[in-house]
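Let me begin by handing over the structure; questions about it come next.
One protein chain omitted, others in place.
By written order: A, B and C. Residues from 1 in each chain.
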Amino acid sequence: MLPEMLLELRPNLDYAAVVVLFCIGLYAVIVKNNLIKKLLGLNIMETAVFAFIVTSGMVEGGAPPVLGPGVMPPLASPLPHALILTGIVVALATTALALALIIRIYLQHGTIEADQLRELD
Amino acid sequence: MAAALTVSWSALAAWPHWLIVLILLPLGGAVLTPALYALQRRLVPWWALLVAGLTALTVLPLLWRLAHEGPFSYLPGGWARPYGVELRFDEFAALLAAAVALLAPPVLLFSRRYAARAVPAGRLPFYYTLLLLNLGGLLGLAITADLFNLFVFLEVVSLSAYALVAVGGRPVAELAAFKYLLMGAISSLLILLAVGILFALTGSLNMADVAQRLPALATPAALTLAAAALLVGFMLKAALFPLHNWLPEAHASAPGAVSAVLSGLVVKAGIIGLVRTYQLFAGVELLDTANLGAILVWLGAASVVMGSFFAVFQHDLKLMLAYSTITNIGYIVMGWALASPQAMLGASLHLFNHALIKTTLFLAAGALIYRTGLRTLEELRGIGRTMPLNCAALALGALAIVGVPPTAGFVGKWFIALGALQAGRPFFALVVVFGALLAAVYYVRIINAFYFREPEQKAVVTAREVPWSMLAPVLLLALLCLGIGLLARLPVEFLEPAVARLLDGRS
Amino acid sequence: MEIVDPRPLLALGISLACALLVFATGRHYGRRVLWSMGAALLKFGVVISLLPGAMAGEVYLFRLVEFPPGVGIGFRVDLMGLFFALVSSTLWIFTTIYAIGYMRGEADRAQVRFFGFFALCVAATVGIAFAENLLTLFIFYELLTVCTYPLVIHKETPAALKAGRKYLIYTLGGGGLVLLGLVLVQHAAGTLSFGQTGLLAAGAHDGPLGGGPLGGGQLGLIFAVLVLGFGVKAAVMPLHGWLPSAMVAPTPVSALLHAVAVVKAGAFGILRVIYDIFGLELLAQLNFTQALAWLAVVSIIGGSLLAWRQVNLKRRLAYSTVSQVSYILLAASLLNPTATVVAIMHLANQGFAKITMFFVAGAIEQGSGRTEINQLDGIGRQMPWSLAAFTVAALSFIGVPLLAGFLTKWLVILGALEGEAWWFAAVMVISGLLNAVYWLPVVYRAYFRPVTGVVADPGWLLRGPIIACAAFVVLLGTTAHFHLLPFSVASEAARVIWAEVAN
Partner (left out) sequence: MKKPLVIALLILLALALLAAMAELPAVGQADAPVHTHVSARYIEQGEAETGAHNLVTAVLLNYRGMDTFGEVLVLFTALCAGFAVLLAAARNGNKHYRQPPAPQESGAVPVIAVSPVVSFVVRLLAPFIALFAAYVILKGHLSPGGGFQGGMILGALFIALTLVLGKQYSARLLPVAWRPWLYALAPAAFLVVGMIGLQLTGYFLGYPQEPAWHGVREAMMVTLEIAIGVGGAVLVASLFLALESD
């Protein structure tokens, strides 16, 4: 079953990279003790999802969806790009707030290690 | 006279732009709040209240139109679906919108005096801004008919919610907020991933369009993954057991008015998400929705039992209320997943009623903390003597959440239990009753401590009722807990066709 | 003939208004007394004014609100409910007088709470009696639970709080069962309204939700759930544990628990289950009542045996209640007209006799601080009026003719023989003997042992109600066939119930 799946996956190897990236990010979020590292893991996951959506809009031999002299179809789909621009802003916002919270946690507790924080409770 | 009134109402409701006004008002109001603070800081609470009040009024013509015409759409930019972003006002959107409309003004009125003490002065304008953003985001999330737009509004809601938890500056709250953020961000990512997969499969983002195109696909694994990612994502947002871990601390450590909004309204965003997921996949034959339903029913039942079970052992009043939210989310999800007309009706009713009741409870608890600074039942013993009105409101809210007839909490549970029997699954009717009993146990503990124990703390003995601008909203909401229970006929009749339509769409 | 009439609501409203007034202004002794007595008398007047019409076959109806469609709060006065309401509102008058005397020494705050919640409890009882449907009944049933709780923990001692907790766990558990039954009945029958011969009778043949006829198993489940749910309050063994513990409460509260409201509400609920929800016809086809009868027998004999073992007077009274209330269940489960009369009638018989004994026990405790039976030597000579009343009540329980209890036993025996269930008749005789075994020694001690210690005069506020209640015990036993007196009301109620079957 597994080799069969891999065979099917061949045209979608780009997506496989996305899956690996996603899992690496999730691993960091779960296992890492340092809150900043957890946040980095989250950012890796975000990147994975963005990469996935942008990849889905790609077309073989296509040009970027910016019209102008000499631009010939096929064009990549503009929609995923637009979505991901918004997605990046959302990720930025989340990261900014998370960093702000981490700063406050550090000021209040003197540490940003998850296990030490748990003991403080 | 009555006829003239009717005509003018329908003329008013016919104005096509109410739906966009509904979200522009709170969001626009929020955007201007920091600037207003710079000009005239004392006006900010009143400004927020005004914005919330106007938003609440906006819901009225929308409800009128929905009741007379059925669901309707608004197309920003004028692009026909699926090319633009569609906004759509259906009964489930109406439920959440009505809850926001009803609860936002009392919460903001309560906040004026409450936040002045619970929130550091420099953060105050942002407290109001974030509250308005949160409410506006919830409205947007309720009415959007576009998958990606749903994600964007969900983020407005989530980000403001994370920050609101920490706005009071308590160290515990900041830690809880971070935990909440981490879980929330993961759930958002899962949702975005699912949106991406659905987009890759159908090339569309409009929910109705996607739902139409999904049944033609022959990709079981991808569909399952999309459904699963949406389910898990929204379950995390809704704090369904076993993904509830983040909720109690976040809701308990936030300032009282914020807890009310979080527990009453924000978790409902997850429920609305689950409803939308259901609507997306209802017609897909490759994917056995009954199986998904079966899982959700059990998770809902587990939430009911576990939430109550944890709540029984809490000493902190607000933690108790927070665990009770998990229980009630369990009821709603269970009712939905049972998928019989009465159970769905009950779940929809409970979505609204729980918002009302939990807001009452959290505001009343916030008022107690405002006066005494005490949080545990042991410390608050005897508070019923010194703050009788506030405690009476809390007691009424407690009765309602237990589901004592004829309060608002009864109706939803009643229909969920009946619906369980209707679906031929009497075990879940038993769960409803058992959950109500467990709830009775811990709410009796609260009432016992407040009324039948001698005060021990000095702060309790010297406590007075909170100022009227805080007491009035609490009392009003408590009376509504009773009144809406008595008037439950209206929402039942309003929702029945919607539920029938939803179930028809499936078969 | 159904007539829309607001008087049932009025009766409820009087008690509620009394509670509110007491809470608002009750710190003043005179006002507290005025509101309580005024409301008790006024309510009795309202309830009794319903009697002539009801005896003439009128049924008063008042629907208050319907919240989910088809499910609402409404009131309906039929004879059985009216009988219960009459018993309870008569006893409220006596208990109020007694309580005014009994509570005199207590702090104002405690008294306000006592009289306020007492009025609420009585309001709930009227609500139960006049409930038009099972939901209304359930609401007031739970209101009763909640409002009795502050009374049970009145003394706020650790023992009282513990008893209160036990009381709540038992009764809320029972309430949960009733709620479950409520959902099941609504699902099976599509309605909760009383006043048809058996809500479920229609559903048993043709399920309204298209689910086909209800099976015996489903009906059995509904019956078991409801009977056990109500049985908790009726203190059916093995669900009786809360009742003796609750004896820590002051005497008027015990009176409320045992005679005026709480256990009666449970028994009344079971009567409603049998006569209105299932209906005689349906039950006649099924064998459920047989099980209920045996459950009642266990309680009757077991309660008596346990009572025998008690050395504390109030605890002995408590276990005796376990035994006595089950008479009602036994009679009801016999399913014949004679037994139906007594099932209703015993609500009054047990109430008046038991309240007399509680009042006496309270008066003794108040006057001398004695609570154990072996301390009662010679007290009959010190408190002649009270102990005479006590003796009357005890003889009534034993089943001496011309007293209320005799009527009960006699009719149950007749009913049992009518149904050719002679062993239930035997149970009645054994129970009478057991009552003799544990009550006569008390009487003997009181009269024939030498006097020990001094007893303060209980005063007429306590003595009056005691004598009046004992007089009622005699009255109930002797005036069997006077029009509008309790026995004829109960007979008429039973006749109406059976007339519907005959049609």
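Keep this in mind: a residue touches a chain if its C-beta (ideal position, glycine included) is under 8 Å from a C-beta of that chain, and two chains touch if they have at least 3 such contacts.
All figures in this text were calculated on a predicted structure; none of them were measured in a lab.
Contacts of the undisplayed chain with visible chains (whole complex): A, B. The chain omitted from view is touched by exactly one of B:58, B:111, B:129 or B:187, namely B:129.
Listed for chain B, the residues touching the missing chain in the whole complex are 17, 20, 24, 27-28, 30-32, 34-35, 37-38, 74-79, 82-85, 87, 116-118, 120-123, 126-127, 129-130, 133, 136-137, 140, 144, 146, 148-149, 152-153, 155-156, 159-160, 162-164, 166-167, 169-171, 174, 177, 197, 199-205, 213, 219-222, 224-226, 373.
Along chain A, the points of touch with the absent chain fall at residues 5, 8-9, 11-16, 18-20, 22-23, 26-27, 30-31, 55-62, 64-68, 73-75, 77-83, 85-86, 88-90, 92-94, 96-97, 100-101, 103-104, 107-108, 110.
Basically, only the chains that are shown with their structure count from here on.
With every chain reduced to the mean of its CA atoms, the largest distance from chain B is reached by C. With centres set at the average Cα position, the gap from chain A to chain C is 69 Å. Per-chain CA centroids place chain A at a distance of 29 Å from chain B. Residues of chain B in contact with two or more other chains: none. Looking at the complex, you find that chain A touches chain B at residues 22, 26, 29, 35, 38-39, 42, 45-46, 49, 52-53, 56, 79-80, 83, 86-87, 90, 93-94, 97-98, 101-102, 104-105, 108-109, 117, 121. On the chain B side of its complex with chain A, the touching residues are 148, 151-152, 155, 159, 162-163, 166, 171-172, 174-175, 177-178, 181-182, 185-186, 188-189, 192-193, 196, 199-200, 205. Chain B contributes residues 404-406, 410-411, 414-415, 417-418, 421-422, 426, 429-430, 432-434, 436-437, 440-441, 444, 451-454, 485-489, 492-493 to its touches with chain C in the complex.
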